[in-house]
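Of the protein chains in this complex, one is absent; all others appear in place.
Now for chain A:
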Amino acid sequence: MWGVLAGWLGPAEWEAVRLSARVALWATAVSLPFGIVTAYVLARWEFPGKQVLNGLVHLPLIMPPVVTGYLLLLALGRRGPVGEVLEQWFGIVVAFRWTGAAVAAGVMAFPLMVRAIRLAIEAVDPKLEQAAGTLGASPVWVFLTVTLPLILPGIVAGSILAFAKAIGEFGATITFVSNIPGQTQTMPLAIYSLLQVPGGEDGAARLAIVSVVIAMAALLLSEFVARRVARVVSGS
């Protein structure tokens, strides 16, 4: 099936689809633990500066994506403060690499993921967590055995939403890691490039179809899985 799809798309377009999938999967997977922790902190803790954290998390959602990409470039570029540390200490370079595309996609998708998970955590009755505590579960065990199972539907929904957002990310990606075929040229960037050259419309249309199918599939899957999980979790 993949062969048929690859043949229909042509090598450059197929490369873009595969790259997009890899970027979006990594972006979602790596940001998920941070997303859960951030959502938990925002939902359950009271501390000075909470609104600042909340604002920071939501910033990529409301700022122009190009600005987000530019800020990422300033911070994570080879001469940026964070980028320099990453390269010298860990030998990691993200600027103009697919990993950078994943960082940009992850940052842009983060607020959506946190929102979905935070809503799920706020729906968990803290009294259940108290009950688990009185039964001998330490805070970590309370989270793992009570909170986490109960928020699974939210985690699934948040992850799929983040994946869909990551796969369609354009502005921050092109600003941060540029548009290098095979390296940082994800599907939206490939569509954009194809539309810049004469005769590229067919390829653009094919990639557009793939994008729509992936987006629809992600949405349906998230509805299905979230409902399944919710049924198991609520026990009805």
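Operating definition for what follows: a contact is a pair of C-beta atoms (placed from the backbone, for glycine too) under 8 Å apart; a residue touches a chain by one contact, two chains touch by 3 or more; residues count from 1.
In this text, contacts and distances are computed from a predicted model.
Asks: For the chain that's not shown, choose its UniProt protein name out of "Cobalt transporter CbiM", "Sarcosine oxidase subunit delta", "Molybdate transport system ATP-binding protein" or "NtaA/DmoA family FMN-dependent monooxygenase".
Replies: So, among "Cobalt transporter CbiM", "Sarcosine oxidase subunit delta", "Molybdate transport system ATP-binding protein" or "NtaA/DmoA family FMN-dependent monooxygenase", the name matching the hidden chain's UniProt entry is "Molybdate transport system ATP-binding protein".
Asks: Looking at the whole complex, which of A:Ala137, A:Ala208 or A:Leu221 touches the chain that is not displayed?
Replies: Once the missing chain is taken into account, the touching residue is A:Ala137.
Asks: Can you work out which residue in A:Leu150, A:Ala166 or A:Met187 touches the chain that's missing from view?
Replies: Here the residue in touch with the unshown chain is A:Leu150.
Asks: Contacts of chain A with the missing chain: which residues?
Replies: 125, 127-128, 130-139, 141-142, 145-146, 149-150, 232-236
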